[in-house]
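Every protein chain of the complex appears in place save one, which is left out.
Up next, subunit A:
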Amino acid sequence: MSDQTEGTSSPPTVTSRVTSREAHPEEIYPPGSVKLLWAKGKVYVHPSKNKKDNVAGFLTLSKEHNTTNKDILVSFTPEYSLSATEVEVFNECDLKTNVEDAEVANLSKDHLLMYQRKNGTGKQFFVKKSIISGIGSYAFSLPISNIYSIQSRTPNLGWWWGSIIINSRSNFEKLPVLFFHDDESQSTLKHQSMKNKDFNPFSSNNPADLFYGGDQFFDCLKKYCVVEKSSLEQAVYLINPTSDDLRAFAPLNVVEQDTTPIGLLGDASKESINKFLTGAKWTILESLARVSQLAKKNVSTVINDSPEPVKKLLQRPEIKRLNDDFDSANIYLAKWALSIQEEAERNKKKYVLDDSYRNLLNSELGITSIDSLSAVELEKAQRTKEVSKIEWDSFFDNAGRLSITVGEVKERIFHGGVSSTVRSEAWLFLLGVYPWDSSSFERKQILRSLNDDYNSYLSKWQDNLEELQNDAYWKDQRFRIEKDVNRNDRNISLYKENGKESEDDVADNIKLNNPHLRNLKEILLTYNQYNKNLGYVQGMCDLLSVIYYVYQDNNISFWCFVKFMERMERNFLRDQSGMKTQMETLNQLVSLMLPNLFLHLEKCDSINLFFFFRMLLVWFKREFMFEDIIPLWENFFTDYYSSQFHLFFCLAILSKHERIIIEHLSRFDEVLKYMNDLSLTMDMKDLLVRAELLFLRFRKMVDIIDHGVLNDKLNTLRAEILKNNKGKRNQPLESSLPHAYEVTDDLRSLLSKDIIIQQEKERIEGEPSD
């Protein structure tokens, strides 16, 4: 990237020998030169709104000796980088290729011969290649083969000048918009007057199409490559499009075949926008990615220049909102990229058959090699219907005992979840409050005794408030609980301000103005009493909040919370060892399953996966709304595949965002911000399906590794290497030979369905809180 000021102060790139000569059939190119095929002067780059900043130059097509049409260069050369003689050559070429040639083409056969006798077959223009490919500010040059598409905007009331944007296929370039100042261009003015002379009001050509300099560019370009107008986006011309490009942009003929029943018209138009988006998204994203290093305002330039459907998308509030938290161009673009991608994917799901989705998943997960998943396994990975009350009841016999296996129940819940009418009972089983083999009668008894137990823990602190007021630790804990309860999920109706503040305890630091929040506080204080070593730690309130939401009963919520905390305790330990272990395990999992991403994260200094801290600590509570977090936890509660399935959920999130992270994010803070901002944007069900597929893939990989399926191949490989190096002086080191991969204990623990319990060390009385 060069600086604007550097360009203006530096001398012209070359003081070249400019040759204009009569053409010969064999075409002799002076060394180091290119032949100008077409040129147009008074084409401008507008770096700012200020006229003074405008940069005038020549848009040219030129060809090197012995190259194909695909190699023809499309270049923009600022005037200031040219010498007076060079400008003259360009101008001459401009007039010839845009006016004279057209005039000549209109001559009758006799006149043409006369003309040629007088003037030869036509002047040819050669310039030094270095002029064309100069690297001054705003100059650019790229072969036709590198052009993906060109957008054309004809002049109209709002746009005095017509303009074009060249979209390169390369990821690195964002080319400036080129404005055709027709009123300054001699060749355009002449051509216009020619046209006006010939103007035929009855012509089939659309008279509304105003002629501008860009038209001449397209006319000339068409001689050398296929220029396909997209019917979806009128202003877009595809250059040498592939069949995929054509499909995505649905040129006229494709659309016409695609007839849709009248009743579906609304959807159909949506679909075509979606088709456009799907096809165009990477092009657009890539063009956006290219400006990521530039200033913010350039990003908005690109957005303003975006095709209409994209603009519409950008006007949606959720995408607009991204602007508010703008951090750096990269994060912004990454988010933007994702929102587009997701929009396209969401629509795709609606319109494309399930098979395709499955194929997409397949190919994304790269399931083609030895560790491929079978179709049967894939079939199972689809989410199923939730368990209804009728279905749930059918699992039990007359005595209320389970009549199918626990595994079968869990399988159903894992894949479908339960309906809200079943949830409160199902969770008692899932969390282990009810034994799976209990009868209805036994369960009633359990509930009764739990109620008594709860009351006894409750009274342990409630009856001793006066005494506890002198206990610094207890006071700290209570304050901690009050602070967190008071700001717990205040956005959902259950926990919104409701009624008077509590006046029951004058020693309260914070008066809670919602009865349910007061219940949360009571339960947490009771848990603080129940698990004295752990006590209350930040984040627990988030966990209880969901359980309480389901039961809205202090006693049952408490016991469900107690059971839930058995497995969650390791997240809250003072030494954070449980969290560290999980992050370390996840780290190993990523390196095994997503090696490319792992390498990238390493480069970003993000291999500690710290951005998963919040997600892991409270099981994605901050990333999803209640309506999603409940079924998600329900899924985790089953331990159907693994008691640490949540780590595969993390893996699914990473795999979903792998490409975007790799392509757009390069720093620790960028990755963290990106991951944090995924909150409330993710599709829980999609991620669950991915998580399952990833788990199955992982299990298969471990299986292959453990059974030494690859050992023979590995040994052959090693033997070959050794054989090839036989007799050579430098024998390969043992460590440089291919080795079998060993599954670590951490990774192996992921195959276990047993809950990992890690408890807080004994708390010494009188020790300060935390």
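Here, a residue touches a chain if its C-beta (ideal position, glycine included) is under 8 Å from a C-beta of that chain, and two chains touch if they have at least 3 such contacts; residues count from 1.
Everything that follows uses one rule, which is that contacts and distances are computed from a predicted model.
Engineer: Which of the following is the UniProt-recorded protein name of the chain this complex doesn't show: "DNA replication complex GINS protein PSF2", "Phosphatidylinositol N-acetylglucosaminyltransferase subunit C", "TBC1 domain family member 15" or "Rab family GTPase"?
Structural biologist: Answer from the record: the omitted chain is "Rab family GTPase".
Engineer: Which of these, A:139, A:220 or A:687, touches the one chain of the complex that we don't see?
Structural biologist: Of all options in A:139, A:220 or A:687, contact with the hidden chain holds for A:139.
Engineer: Could you tell me which of A:64, A:669 or A:746 touches the chain that is not displayed?
Structural biologist: Counting the whole complex, the residue in contact with the absent chain is A:669.
Engineer: Using the document's contact rule, name the residues of subunit A that touch the chain not shown here.
Structural biologist: Where subunit A meets the chain not shown: residues 1-4, 45-48, 53, 76, 135, 137-141, 173-177, 291, 293-295, 298, 301, 324-328, 476, 480, 483-484, 487-491, 537-539, 541-542, 572-576, 579-580, 605, 608, 610-611, 613-614, 617-618, 622, 667-669, 672-673, 676, 770.
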